[in-house]
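Sharing a structure, written as structure tokens. Questions coming.
Only one protein chain is missing; all other protein chains are in place.
What follows is subunit A.
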Amino acid sequence: MQRLMPKIMLKFEDVVAAYGERNVLQGFSATICQGEFVGLIGPNGTGKSTLLKCLSGLLPLKSGEIVLEAKNNRDYSQRERAQMVAVVPQSFDIDYDFTVEDIVLMGRNPYLSYKVKESQNDYDIVTEAMRMTKTLSFKKRYYKNLSGGEKQRVIIARAIAQDTDIVFLDEPTSALDIHHQIEVMELIRDLNLKKSVTVVAVLHDINLASRYCNRLILMKDGQVVTDGTPKDVITEDNLKKVYEMKMFVQENKLFGKPEIIPLRVIKETEDYRSLRIHVICGGNKASQILEELDALGHQVTAGVVNQGSDDWTICDVLGIPMVEESPFTSISEEKQQENLAMMADCDFILISDLPFGHGNINNLLGLENLRGEIYYHQNCSNNDFTEGKLTRCLEQIRAKKMLTEIDDHQEFLEIVKNRSLIEKESRSI
């Protein structure tokens, strides 16, 4: 049975560490086994980099302990530790004229005593590390003249040359463009899979973390919030708790991993009076306006939307009340009446940018009898598949009340903002 148990590489037990009086890590515990690719995620200042400092022996623990391959981390010399854990920092600049090869060769330092020069074996390891990271072709160039992506690859080459069981990366992609972010992550995954190196990476990009790591540890205030597979960890509830903002989680169809879409943080609600607004939607173009109206603090409703459409998804996530209809079916009489009832007390009704056909044109029936102001997105007329019904509906509405035409949703948002703005003067009374 012993054989089947994965080997424990790194164990944090109730780690507490502080800068001066301020405790940054407050009882962090996690066990990391051989061959895992662990992502540490969480907002700034939650102690992810501090954890790295503790592991490197740069910051003493206040209490708790770190066990590195069955021995207390405290009991290793810098040299021994550097033979077991390699560190890839965020980004790293030097002013001196060291070549790429010089930098990578420094990875061999933990194995060399001051008496000996680097051997052929060391140079072979260094060359192999540079080959893996595609840095071999510019090994004689000065490190300081390289681009950000090249520099990061050189530092990873150095970590490879260090030939350790564990590689700890501190935001390895934060200074890179998309191409180099993916390149670096792929490189790390190769290292993890082919050389069975245990990887612990502090990552800010949750989507990258979800995609590449097989385990995520979500941290806040120096503690573990959740620890598990990306599917377990990346949920709206967990992320909302930790990042204090609305996020939208969906499954990325390409990778089968959860993916987040951050929504917004700053709330403008204070300046606006809440209105009742109904949005007639159901396609894929009203998501943004729904979200923005909701964020302004208005009581938004929507209908009639087909389940599974983009507009439906955003309503579902944001908790916007709506009248729903099964996918690919015409709006039933019953739903149409329900929708009408929902609009009865509205201040504004927006006919959003939406293609109209026989299936959904009855959305517009009976609008002329409502008290709310009606706004119509002109683009609807360009996507009219109703053979004249749409025009007739609009005429019917126009006969009884005003129908304001708008060119885009943003225009509607401005109108709503103007109308609902709480005057500074009146507020101060």
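Some observations on this one:
Keep this in mind: contacts are C-beta pairs under 8 Å (C-beta built on N, C-alpha and C of every residue); 3 or more make two chains touch, one makes a residue touch a chain; residues count from 1.
Following the convention adopted for this analysis, contacts and distances are computed from a predicted model.
One subunit of the complex is not drawn; among "Dimethylamine monooxygenase subunit DmmA family protein", "Iron chelate uptake ABC transporter family permease subunit", "Carbamoyl-phosphate synthase large chain" or "Fe-S cluster assembly ATPase SufC", its UniProt record names it "Iron chelate uptake ABC transporter family permease subunit".
Which of A:77, A:252 or A:329 touches the hidden chain is settled by the complete complex: it is A:77.
In the complete complex, the residue from A:110, A:230 or A:303 that touches the missing chain is A:110. Touching the chain that is not shown, out of A:57, A:149 or A:297: A:57 (per the contact rule at the top).
Within the complete assembly, A:102 is the residue of A:102, A:271 or A:310 that touches the hidden chain.
For subunit A, the residues touching the chain absent from view are 53, 56-58, 77-79, 81-83, 85-87, 89, 92, 94, 96-98, 102-103, 106-107, 109-110, 112, 114-115, 162.
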